[in-house]
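Every protein chain but one is kept in place in this view of the complex.
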Amino acid sequence: MAVRAAVAGASGYAGGEILRLLAGHPGVEIGALTGNSNAGQRLGALQPHLAPLADRVLEPTSAETLAGHDVVFLALPHGQSAAVAEQLGDEVLVVDCGADFRLRDAQDWERFYGTPHAGTWPYGLPELPGARDALRGSRRVAVPGCYPTTVSLALFPAFAAGLVEPDVVVVAASGTSGAGKALKPHLLGSEVMGSMSPYGVGGVHRHIPEMVQNLSAVAGERVTVSFTPTLAPMPRGILATCTARARPGLTAGRLREAYGKALAAEPFVRLLPEGQWPSTAAVYGSNTVLLQVAYDEAANRVIAVGALDNLTKGTAGGAVQSMNIALGIPEETGLPVTGVAP
Amino acid sequence: MAVRAAVAGASGYAGGEILRLLAGHPGVEIGALTGNSNAGQRLGALQPHLAPLADRVLEPTSAETLAGHDVVFLALPHGQSAAVAEQLGDEVLVVDCGADFRLRDAQDWERFYGTPHAGTWPYGLPELPGARDALRGSRRVAVPGCYPTTVSLALFPAFAAGLVEPDVVVVAASGTSGAGKALKPHLLGSEVMGSMSPYGVGGVHRHIPEMVQNLSAVAGERVTVSFTPTLAPMPRGILATCTARARPGLTAGRLREAYGKALAAEPFVRLLPEGQWPSTAAVYGSNTVLLQVAYDEAANRVIAVGALDNLTKGTAGGAVQSMNIALGIPEETGLPVTGVAP
Amino acid sequence: MAVRAAVAGASGYAGGEILRLLAGHPGVEIGALTGNSNAGQRLGALQPHLAPLADRVLEPTSAETLAGHDVVFLALPHGQSAAVAEQLGDEVLVVDCGADFRLRDAQDWERFYGTPHAGTWPYGLPELPGARDALRGSRRVAVPGCYPTTVSLALFPAFAAGLVEPDVVVVAASGTSGAGKALKPHLLGSEVMGSMSPYGVGGVHRHIPEMVQNLSAVAGERVTVSFTPTLAPMPRGILATCTARARPGLTAGRLREAYGKALAAEPFVRLLPEGQWPSTAAVYGSNTVLLQVAYDEAANRVIAVGALDNLTKGTAGGAVQSMNIALGIPEETGLPVTGVAP
Partner (left out) sequence: MAVRAAVAGASGYAGGEILRLLAGHPGVEIGALTGNSNAGQRLGALQPHLAPLADRVLEPTSAETLAGHDVVFLALPHGQSAAVAEQLGDEVLVVDCGADFRLRDAQDWERFYGTPHAGTWPYGLPELPGARDALRGSRRVAVPGCYPTTVSLALFPAFAAGLVEPDVVVVAASGTSGAGKALKPHLLGSEVMGSMSPYGVGGVHRHIPEMVQNLSAVAGERVTVSFTPTLAPMPRGILATCTARARPGLTAGRLREAYGKALAAEPFVRLLPEGQWPSTAAVYGSNTVLLQVAYDEAANRVIAVGALDNLTKGTAGGAVQSMNIALGIPEETGLPVTGVAP
């Protein structure tokens, strides 16, 4: 029997991607679609690519419209999830794509988000040590940010094997959908096409404490992260280049072995053959993460590069993957593993 | 029990898209993957987006490697299909994505392709009057060209209802994958990005006789087509703007009614609500065709615009859809109807 | 001695391009830069590519700030130019990049713009018969729309020579800067990249009466224009595919001869060698228009294709070219003729 799912924030990019995946999920029946400013509109006018759902009409986001579902996906602006979640019963699975419940440290939250900390929910990155078990049977899931998903998957094997120093430099490129549908001049096509630009430089990006939290937990010591995100002229995709100084005794062989061992059983993370590097095009629209790692002897640094689709594995795919685990549905159900390329 | 399918030309864009769709088709087991210059290579090195098939190795395209399959998809350069098809038994379903068997008129073939005509197979555009029946049980299918698919679907309802003059002007934009993986300077990213350019102008494009054939059959009279294709800075997608002079008595209402009636039962073709126009982004990676039509009274012309993904509905999706019909599998099986957007 | 120029609307795309050209114009000194919502801001924050003007500050658009200049460029929303122009003396050269003074027929204006007609100024497309003379010494110039510039240049030689029927079909692709800096969802990079889409379909685009006006004047009879604009995934550039039925006796030779004769003396319009077709990339940032023409015998239609940069020759370059003529400065001064490619 299908579970009945509602999506709050169905007019945005995250909400649209959740719907694209749920529409192909054999175990899910799509219930209420809600929005705020867009309530009352046909979904087809807002998300024309969701052809089978074109005639569905958005309802307002409220306890009433979200009631009576087995699963509720929240794709809302940061800070709005707690109030909505409170109104939903403990038996309802709430999958929050916002940041509200990702961080364990209230001070980190307040420093980077400037509001009171709402709490901490099981973290929807099942590939991290212990995370999958914490998701089983849970009725609350905090879906990770797209950058932390990429960076954590690219580096945790190195930290788990104690191969690198706890001082990481990450430069990542993201497609524009990562910034959402906000009407800002720098997101106009005329500005974006042909342009690479950094933003949130200097340790201020809100995804930093999440990366620090994930990597420190695996490393067993405090990891610092220098993180520079850049906006790339493409709609989707994240490419994260992550480097850390090698610890004594590291060899290319031991590095590769550590990654192979840590990822062998993962259905959505693939360590590429030696010499082949990830590209965002190869994971376009899929829940697959492509990884490659190398050791630069001259600089004595490990370079790990990860590519994923920020809307699929980086948001909606991770959310559906976590839903599957929480509800005891086979983890890979309804999740594409082939990219749409070229 | 799954049918066993081979793909000849698995290293190209059409072959890769066929594999992307077959990998998600519940009724198909993927057999031999063949190539010529690329025989012996891992598919993962050539088509990194096909993660689940990454370790499959390409075999040479030959009667031996293609033997023992229920279906063989041919994604070969024009002129190579006949020789391969001859070697395959009549009980094997051969789905040819090349041009060889599309045209009924041998003179048209020779004028545009310059080689002897190989013959004519049932035409894989089931939405055209009579085409679906001809495909049922057939063991040979000629998959249409991507432009003829778009233009024929955009205009046949107007001709079926006798609403327009048999003198059509079409200007279409195509993503670069329509030109295949050929290493030509004008297809380099540096040349393509930021550029719109026409090609094959002046009645010389090889898809013209195919459009003329399809529209004339529906119109019951000879239709002429002025066709100008343009190369657009995007990997996928065709947007075809098709116009024809209105016949006396045409009204916007009668026009819309004719399209509604002709397309109502089609699972993959959607006439958009009035005022909403198609975009290629909305059909990215899907088998859906989006159409809209308008009547310009001042110019007394009908304008029909169609958008599809040249690799999905325009090639591989049309091929799989035809396979489903030929084999009696439900027509929509394994074919995505939602686009990957944004 | 340099002429002193002010630019009203300096924060927009047209205003920015005027400034890019004036900054390289040896005969011009840049005076006041004005805006409305952006008054008080550094230009560098709004137009970071105009490095030498980065520290200039925008003033409000008013009679005071615009006073004391020899030339005033108006890059304002449609309908705002008349009020500003009235306040400027007759001795000041006013170059209006808006639509307000382009049309001669008040009814056309009212039908397409819905406001009272402000009047008609000399038309800034010097390549049209008679236009250059009308601009000499003028103190008012109406800069043409970007589409009418492209289409008029692509077709006027055929009409001047009486080679085609007065019934034209045009499909054009434009870069997103043609839509300006307006914050609209469909102009977001996430929506635009990878997408071709039509807009203003069915005879409603405001540039139609302007094309009809220009071509009818050359043809000596009423020309109808079926015009479909499309939005292309690039920041700049227009590619217009223009077709008209051939009149009896037309040959490819006579067609080419007519174009050669009409354009031979033009510094900014180039008829390409036979077989070479225009691309928008080749005119990126330049004031050059590239044209090619062909005769499709089977369809009995002439196809003329023109490419230009909508912000340069399509707006700001045409404005500066007209300024040069009006002020008796050599016409090519300060206008790039090489594109920035690849």
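Every chain is named by a letter (A, B and C) in the order it is written, and numbering of its residues begins at 1.
Quick note on the criterion: contacts are C-beta pairs under 8 Å (C-beta built on N, C-alpha and C of every residue); 3 or more make two chains touch, one makes a residue touch a chain.
Computed from a prediction, not measured in an experiment: that's the story for all the values here.
Participant: Given the contact definition stated above, which residue among B:Thr65, B:Ser177 or B:Thr241 touches the chain not shown here?
Facilitator: Of the listed residues, the one touching the omitted chain is B:Ser177.
Participant: With the missing chain put back, one of A:Asn36, A:Ser62 or A:Ser195 would touch it. Which one?
Facilitator: Of the listed residues, the one touching the omitted chain is A:Ser195.
Participant: Would you mind spotting which of C:Gly24, C:Pro60, C:Gly162 or C:Gly200 touches the chain that isn't drawn?
Facilitator: Within the whole complex, the residue contacting the unshown chain is C:Gly24.
Participant: Among C:Ala75, C:Leu88, C:Ala161 or C:Ala282, choose the residue that contacts the chain missing from this document, as touch is defined above.
Facilitator: In the full complex, the listed residue that touches the missing chain is C:Ala282.
Participant: Among A:Ile30, A:Ala160 or A:Leu239, exactly one should touch the missing chain; which is it?
Facilitator: A:Leu239
Participant: Just the residue numbers, please: which parts of subunit A touch the chain that's not shown?
Facilitator: Missing-chain contacts on subunit A: residues 167, 169, 171, 173, 175, 188, 190-191, 193-199, 201-203, 208, 224-226, 228, 230, 232-237, 239, 241, 243, 277-282, 284, 292, 294-301, 303, 305, 307, 342.
Participant: Need a quick check: the contact residues on subunit B for the chain that isn't drawn.
Facilitator: 13, 175-177, 179, 181, 183-185, 187-194, 233-235
Participant: Taking the full complex into account, what residues of subunit C touch the chain not shown?
Facilitator: 13, 16, 20, 23-24, 42, 44-45, 47-52, 54, 176-177, 193-194, 235-236, 270, 272-273, 276, 279, 281-286, 288, 290, 336-342
Operating definition for what follows: only the chains that are shown with their structure count from here on.
Participant: Quick check on subunit A against subunit C: do more than half of the interface residue numbers occur in both copies, making it same, or fewer, making it different?
Facilitator: Counting shared over all numbers used gives more than one half: same.
Participant: Indicate the whole-number Å distance between the mean C-alpha point of subunit B and the mean C-alpha point of subunit C.
Facilitator: Distance between chain centres, rounded to whole Å: 37 Å.
Participant: What whole-Å value do you get for the distance between subunit A and subunit C if each is reduced to the mean of its CA atoms?
Facilitator: 45
Participant: Going by the contact rule already set, what residues in subunit B reach two or more other chains?
Facilitator: Answer for subunit B, listing residues that touch two or more other chains: 193-194, 235-236, 279, 281-282, 284, 342.
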